[in-house]
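A protein chain is absent from this complex, but the other protein chains hold their places.
First chain written, first letter: the chains are A and B, and each begins at residue 1.
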Amino acid sequence: MAESKFKVLTNGIFKQNPIFIQVLGMCPTLATTTSAENGLGMGLATTAVLAMSNITISLVRNFIPDKIRIPSYIVIIASFVTMIDMLMHGFIYDLWKTLGLFIPLIVVNCIILGRAEAFASKNGVFRSFLDGLGMGLGFTASLVLLGSVREFLGNGSIFNYHLSDVKMFAMILPPGAFIALGMLAAFFNYLGIKRSKPKKAAK
Amino acid sequence: MREYLKTGITLMVITIIAALVLSVVYTVVKEPIANAELGAKLKAIREVLTDAETGELLIAAENIPETASELAEFEWFPAGFDSSEGIIYTATSSQGKVESPAYKFVKEDGSEIYVAIGIAVGYGGDVKSMAAFVSGPNGVSLNAIKVLEYSQETPGLGANIANAAVQQRFFPIASKGLDKGVRVDKDAGVTPSGDQIEIRKQEDGIVTVSDVMTGATITPRAVAFSLNAISEFLEKAGVR
Partner (left out) sequence: MATRLVFIFLSAILINNFVLSRFLGICPFLGVSKKTDTAVGMSIAVTFVMIMASIITWLLNIALDALGIPFLRTIVFILIIATLVQFVEIFLKKASPSLYDALGIFLPLITTNCAILGLALLNVQQNYTLLETIVNAAGAGLGFALALILFSTIRERMELSGVPEPFKGTAIALITAGLLSMAFMGFQGLVKL
């Protein structure tokens, strides 16, 4: 399984995109994408936790007995989340206030525990770091995409840069989140189907 | 049995190390957090002390507090009230509380400005609004408000109270309107439009928000309650 380090990194962005392919980490995805900026903030905070927890878990993977690995991972992840929460509270107050409850909820973002279990517990430190970084970037990119779509349709702007006067209020509300994500998921599925069709025809 | 002991101890060790690391981070970050919270409060004070009509500061720029100690100089504790658990007054006419401490500023011409934070329960939790009441020739009027805390309100609905455009519907309100009690248009049973929006606000204290906050009444109602609580507090303190 000698995947190139580059592949480990890009895995999380396309092939195993946490949101669109693995369907993990849904809660923050829907809740924090009311604007592109919020999506970006949440994505970066999660990426930070992902990277740090993957590194730490990879470092101590040989010392943790198998029976309690899940609770141990959870404690490690929760510590990093608390750290990020405190740092954001002190240094990026406005974003902290906007993201609110969802910062401590990074703990239960299935992506982090999922990667700890699937990758960091079985791979070296640098690779685990790359995996965490890649998944985090894929997550962030997806959040920014969804956030931009919702912000554009719901508020006529992207990253607060005013672009159009069309304001479909419903996009910023909960139903809009579900539907926007559903449409994006369908779109990516469609791309995936188109890609595999010529291959099938060639066979 | 030994195995359980071993796993239990390992988990405990991990938790203790985590707790220790966090304590270190906590002591380092405690001050920036306090500064950030203070900064937000000072920013809000600066905003509510800006004249709603002219956009100019009501008191000289150099007198606006910029540190915790400067702010403490403006703390106001009128006689007859005691602050317990951070609350200086609880409204009796409806729900709403006033946070302690309240602040009093004095304009150049000697008239007073009272700044207080009102708290009322919204959809999912407390909604906190800072408001500046200015005493003038026609009595004490509401100059400006800034909603500080609304994080539990429904995103996209009640949470739109964060928009400056929505908050601006709440001020300024003349003394006459305050006497009648600040109410959201839905609660008053009317839907003013055009010029009537401003007139009903000044005369009757009716705040029109149903057009900018469709479907969300509880959050703006909470803001109205907190303003009434501060208004009542000022009355009991004898300044209104």
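Basically, a residue touches a chain if its C-beta (ideal position, glycine included) is under 8 Å from a C-beta of that chain, and two chains touch if they have at least 3 such contacts.
Only a predicted model underlies this, so the values are computations on that prediction, with no experimental measurement involved.
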| item | value |
| --- | --- |
| Touch criterion as defined above, residue of A:Ile55, A:Leu113 or A:Val144 at the omitted chain | A:Leu113 |
| Chain B residues touching the omitted chain (full complex) | 15, 18-19, 22-23, 26, 121, 123-126, 152, 154, 157, 215-218, 221 |
| Residues in chain A touching the chain absent from view | 23-28, 30-31, 70-71, 74-75, 78-79, 81-82, 85-86, 101, 104-105, 107-110, 113, 170, 173-179, 181-183, 185-187, 189-190, 193 |
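As a convention for this text, only the chains that are shown with their structure count from here on.
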| item | value |
| --- | --- |
| Touching residues (chain side chain A, partner chain B) in the complex | 31, 34, 63-65, 67-68, 71-72, 75-76, 78-79, 82-83, 86-87, 89-91, 93, 96-97, 100-101, 169, 172-174, 176 |
| In the complex with chain A, residue positions of chain B that touch it | 3, 6-7, 10-11, 14-15, 18, 21-22, 25-26, 29, 31-33, 35-37, 39-40, 151, 155-157, 214 |
